[in-house]
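Okay, so here's the structure we're looking at.
One chain of protein is taken out of this complex; the other chains stay put.
Right after this comes chain A.
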Amino acid sequence: MASSLLSPSFTSFLRTKKDLSLYAFSSQRCFKAVPKGIRCSVAAPQRQPSTTGSVRTAMTMTEKILARASEKAQLSPGDNVWVNVDILMTHDVCGPGSIGIFKKEFGEDAKVWDREKLVIIPDHYIFTSDERANRNVDILRDFCHEQNIKYFYDIKDLSNFKANPDYKGVCHVALAQEGHCRPGEVLLGTDSHTCTAGAFGQFATGIGNTDAGFVLGTGKLLLKVPPTLRFVMDGEMPDYLLSKDLILQIIGEISVAGATYKAMEFVGTTVESLTMEERMTLCNMVVEAGGKNGVVPADSTTFKYLEGKTSLPYEPVYSDQKAGFLSEYRFDVSKLEPVVAKPHSPDNRALARECKDVKINRVYIGSCTGGKTEDFMAAAKVFLASGKKVKVPTFLVPATQKVWMDIYSIPVPGSGGKTCSQIFEEAGCDTPASPSCGACLGGPKDTYARMNEPQVCVSTTNRNFPGRMGHKEGQIYLASPYTAAASALTGYVTDPREFLQ
């Protein structure tokens, strides 16, 4: 926590060049070329340094994306530019307010700038009897009908999510699954975890209602170009680690304000080996370090994921070898251990094994961070390896309807054909719930698995500030799906190596 004091303070998004003087305080400033031997996929054959026009000075990929979107040949950190937005996403919590601002400022009869570039995804407070929450989804529906919005993932029958074929669930996972995330593009959303989409090699960040109202009317937003922190992760990923361990490791290193106003670029052989869902976990939590956006260079893994998901052309961009990075951090991933973030801050890092005496009351697996198909596959792997039953209530909330179907249909490797759902049932977990943001952020009092008592929870979610999952005195240990499942089996915070080795 105290380490946040060490971070440089970028005081105002409106300042421009003056902030550059702050860079002088960073002793780690690195303008070196990528060292030999670290041949990232970023240097893949499809690379075209001139994709943003005539490159006079080397740029990072974040700078290049913003340059293209602002129709400029060259950008530097600190520049304020008007950016053309490729996709604007909003949901039931911030959509109604954004729509309210749009109507107030542009007129009751105004039309959104592009009916095919707005994606509206109800996901936060869906399965609740809270009337205002239900009304907010109605507001979204009315607006989408009025504006003829192409991508609206509606839900009407709250008693059975499966009766709603259009309904997806958690917006950040749905955006990827539905093909709205594309390399080189700019995606803004009224949710801080919009940064998840940086996994696709695009610029993605969270904005407020007023900014979203502006984008609704104009398709543009004034953005400040962030300097980039580069994280080089090399080495073979041990089979007891997940991407969640990597990002908790990083946040513990740089603090919850260590990347404020900055881009976080993830490269290295480990990152290249990660699946898209694991890259999404990495980028998802950059905002927990204060980051403006996270990016992973697009490569064959990205392109393969996108096959059949989008018919729109896209053009990836990559950091130049001589691009300027504010600082560079290097990790030998093969030496890392499973970690948790202790209450009440995502940077309160500890090794999972150091917390083995922490008794817990429950485990939660879900959210945009830890509720994807592979997260449940990972948890199932631990349950399968142990063959035991959970000792505390274990709540499972698939992020989307697709994830829910995967849980019930995809066989878990080494299980003799069992699905996740069968393994979870045998382990004594709660039945997988209806897909939504669920109790990750508490929500209305009747939200499934909301922490209404001051309990101790190991969770695959993203935040553990006081009150985040409901009760202000609740204690949340953020962890990987491996660690969460292992902890469920013992009733204590547990290093997954106890079951995986």
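Rule of thumb we're sticking to: a contact is a pair of C-beta atoms (placed from the backbone, for glycine too) under 8 Å apart; a residue touches a chain by one contact, two chains touch by 3 or more; residues count from 1.
The rule we apply is simple: contacts and distances are computed from a predicted model.
Chain not shown in the complex: UniProt lists it as "3-isopropylmalate dehydratase", one of "Eukaryotic translation initiation factor 3 subunit F", "RAB31, member RAS onco family", "3-isopropylmalate dehydratase" or "Ubiquitin-conjugating enzyme E2 1".
Among A:P297, A:G443 or A:P496, only A:G443 touches the chain left out of the display.
From the options A:P96, A:G252 or A:G294, the residue with contact to the chain not on display is A:P96.
Shown as candidates are A:I65, A:I87, A:L118 or A:A133; the residue that touches the absent chain is A:A133.
Considering the complete assembly, chain A touches the hidden chain via residues 1, 4-5, 9-16, 80, 82, 93-94, 96-97, 99-101, 104-105, 107, 124-125, 130, 132-133, 136, 139, 190-192, 194, 206-211, 213-214, 218, 220, 222, 256-257, 260-261, 287, 290, 292, 345, 441-445, 463, 465-468, 470, 472-473.
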